[in-house]
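Of the protein chains in this complex, all but one are displayed in their positions.
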Amino acid sequence: MLAERGAAVRPISGGTDVMVMIKDGVLKEKELLDLSRLEELRYIKEDGELIRIGARTTYREVERSPVINAYAPILVEASKTIGSVQIQNLGTIAGNLGNASPAADSVPSLYVLEARVKLASVNSEREVGIGEFFLGPRKTVRRPDELITEVSFRKMEPGSHFFFKKLGLRSANAISIVSAAGILKLSNGKIDWLRLALGAVAPTVIRSPTAEERARGAELNEDSIRAIAEGASTDARPITDIRGTAEYRKKAVFGLVYEALYEIMSGSGKRVVFGLEGRG
Amino acid sequence: MTQETYELYRYLNRSIPRLDSEQKVRGELKYLTDVYPEGMLHGYVLRSTVAHARILEISTEEAERAPGIRAVLTYKDIPGINGYGAIVPEIPVLAYERVRYYGEPLALIAADSMEQAKAAAEMIKVRLEPLPAVLDVDEAMAEKVKIHDKGNVARHTVVKRGDVSKAEAQAHLVLERTYRTPMQKHMFIEPEGGYAYVDGSGVVHVLAGGQSPYRDKLQISRVLGISPEMIRVKNYPTGGAFGGKDDATVQIHLALLAYRTRKPVRLAWTREESGIAGYHRTASKITIRTAVDREGRLLSNSAKIVLDSGAYQSFGPTILDVSIETINGPYRVPSYLIDAYLVYTNNGIASAFRGFGAPESNFAIESMMNELAAELGIDPVEIRLRNILRTGEEGPFGNVIRNSAGLEEALNRARSSGIWRRANGSGWIKEGVGVAVAIKGVGFGTLPDYPSAAVEVIPEGKVRVMFTNPDYGQGVITGIAQLAAERLQIPVSEIEVINADTMHSPDTGSSSASRTTLTAGSAVVQAIDEALSKLRVEAASSFGASSSEVQYSGGRFMYRDRSVTIYELARRLRQKGRSLRFEATFEVPRYPEPVEGTLEVPHMMYMYGVALVRAGVDALLGKVNVKEVEFYADIGNVINPSIASGQVEGGVVQGLGYATIEEYRYSDDGRPLNINFTTYVVPTARDSPEMYVEFVKSYDELGPYGAKGVGEIGIIPVGAALAEAVYRATGKRIRDLPITPWKLV
Partner (left out) sequence: MKVTININGKDYSADVEPRMTLVDFIRDVAGLKGTHVGCETGHCGACSVLIDGRPVKSCLMLAVQANGKRITTIEGIGKDGGPNEVQMALSSSKALQCAFCSTGFVVVGTWALEENGELTEDVIKESFIGNVCRCTGYEPIIKALRGVRKND
């Protein structure tokens, strides 16, 4: 179907975004391709150092998966913040990718996991890095004849710290004003490396090179945290919309990153412990 | 009945479950948008997609010929008057000559299917000549673009007493501040909707979510040009209203379509349509200047109140009155000068919303009281205790204060609350506690108000109680049933309520202005007295005694060793062909004349409330997290404590939404921006704070069994109390609601 009439067809997975577009009459495509029955794309697999998640896997399944809880708990954190349980039961990570909203809450974590997205058509298959997958709001490199079939990434390093923070107007079930995901490796009080991604501050989710550069080799203390958070704020290129002004979003990026790193420094942050998610 | 019998009630002061709650949790209660009558047509409204324009042409010929189309109506097809509005019938039922807001109805369609209706709407030829949209009150008052030929000020009035400039000259401190509050959407979960049909005898039945069946009936009759007797309106059940269904929404359109097609028609707005065309709370801009002496006693208060009415008036004139009445708070204000404006803009129509006018003015006067307290170094509860009016004193509008002891007690309770000691933030979380006081009149002030109700004694063992103030969730069916049970001394299970149906009940008026307990309660009690006096005569005659010798207790009349139940008496009356239905009309006590410059100020009966809000502010993100709210209120005697405290809690959370995240907004060209639950964000369970509600002991002899009202009091003081909590936490004074994160970092 996609091979023949690709441009006119919108693949629909959980449908939590596409259904709203249908109702609003803004869906460009004339036909829908229902993927909800593709049970073979519903899996979470360990493959050596890699984790593979089938496109049809729901947030709820991600959140409940022992494999994800052990090796990629940052994705559990993110999945829990997606809408509500009724949405988590329908929505899929592939759908969040396909919809390409810069405020999508599963995407920043996939950026810091350095995930790869598998795209397949009738006679080809390719993988692209998450950073290359998005072209802009609602735009991706997916060709009309392709489907997102899988997302994969390396297991998180044991002992690494991580966070996913989102700021919405209310406490839950709100579209993010800004969000931030980070993984940080510490040894002897020094930061080996930080991977930091920011949501809702640019046309796509972005990594923050300035923050990551400032973190490398730094002692984890209030000064470095401030410098890193300021770096993240500098990298943010937000716009003003109904959910917040550009100026505020830059400040909020600072606040989110500062608070997250401060929590790690003070020992209340979250940490990867294989087999179970623990506090460190 | 007096206050001393307080503990003796059998069915009052009791938290019985709602009479309709089991049906509700089982999904068996059919809301009026759940009914799809046999053979119904689908109603659809074509709306303007510009905010301000001259109408050059609306042609429907092609649409009328489209498949499945049963009617296409424009202003030309209105048999009666093309206007409605709760106060002034100036709102076009269908646009004529001008369009004044985005979403204004241009044409109505009835079709066999919704798809056909929408397809036909596309075929209607609409030519509009755009005019500049005026969205701001200051711009509107400059009168460069006229929204209405008469000008952009819908109502202007000055209300004054004493010599303000003299008072200011003698004052220790005079503060002037400008406060703003936003438009707020009701966001009831059931959007506006219902159905209508014409019966065999030509009566037009309109069954739709609403708050005032008899007003709906009157408005429909004017537009259809037929007698009100040929119209029946039913409003129960309604899935939430809060004022947003007080003026007409779908009712008149439904009636027009059913009347024209003679078929059942369903018309239900989508959420987005509700977001675009539904009503909202008036935005306010209030500049207030207050003079005090060294001890913080108020000497004078001046206010310029500007309310944004949107394109038309709806309840605007009375909203302005409530804002005038509440701008002086519950305080002793020797002199004041209130300059009040209701201004047209090309925003949608502002109308009733819980407390209308009061939350707006309350934010100004109560924020001012908090600022004065801070300037003078006086405790914020103490400054209020120094200024509140005591029983017997004359209020600022010449009204004598009755039963306000409750406010003083509520303030004392607030002062000794442990909440003040629980504010302890750490790190980037700063915490503070704020206080504000609310006053709100019950009912329509000096406007004449004669609510009627009926009861019917059913020989099979029920007493049917009929009144028209709709129960859209407040629990009035249950509360009024408790009052009836108390009066009759029979169990609540023997009371059956028919609510909000003009076919069954006389006119008890609307559910609004916290008036249902007072109006329906008093009228029902009187109707019961009427029934009992008639039944007493019947009982006496059967006993061979005189009426005065007959005792009544627990549903029976007794004489010596003989007794007869009201149901047996009803059976005998029925055999004689006599009516078992008894009606009564209650005259709401009021002052004979309004204060000069007002329509309905003052009221005779007031509710009072004191809100304490503890909030944490994330100093880095600017995000406010409300931890705890305590609310001390004087609502008179409490019929059902659980339902009443639920009214306060629900109001408080709507107030917190209003104060933190809710703001209905328009684009620069007048298009509403946040019209659904995705973009217009309301609190969720996670945002709900710990709440504690306490009713101080109070009894108002003007109300039924000492009860006053409760619906609106919770929402009113929340904004000012939260703003003070934020100030205490951060040192930042926010004078424009909502307190969004970007105002704090």
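When the chains are written out, they are named A and B in that same order, and each has its own residue count from 1.
Please note the rule applied: a residue touches a chain if its C-beta (ideal position, glycine included) is under 8 Å from a C-beta of that chain, and two chains touch if they have at least 3 such contacts.
Owing to the predicted nature of the structure, the values given are computational and were not obtained by experimental measurement.
Contact with the chain not shown here comes from a single listed residue; of A:Gly15, A:Gly54, A:Pro102 or A:Gly255, that residue is A:Gly15.
Only one residue in the set B:Pro191, B:Gly555 or B:Pro738 touches the chain that does not appear here, and it is B:Pro191. Of the listed residues B:Tyr472, B:Phe557 or B:Tyr606, the one in contact with the hidden chain in the full complex is B:Tyr472. Only one residue from B:Glu649, B:Glu663 or B:Glu712 touches the chain missing from this view: B:Glu649.
Residues touching the missing chain, restricted to chain A, are 12, 14-16, 19-20, 22-23, 32, 34, 36-37, 60, 83-87, 89-90, 172-173 (touch as defined at the top). Touching residues on chain B toward the chain that is not drawn are 15-18, 20-22, 24-31, 34-36, 186-191, 237-242, 270-271, 472-475, 478, 640, 642-643, 645-646, 649-654, 676-678, 682-691.
Rule of thumb we're sticking to: only the chains that are shown with their structure count from here on.
Work out the mean CA point of chain A and of chain B, and you get 44 Å between them.
The residues of chain B lying in touch with chain A in their complex are 427-428, 618, 620-623, 625, 661, 665, 673-674, 678-679, 681-684, 686-687, 740-742, 745.
The residues of chain A lying in touch with chain B in their complex are 20, 167-175, 177, 242, 244-245, 247-248, 251-252, 254-256, 258-259, 262.
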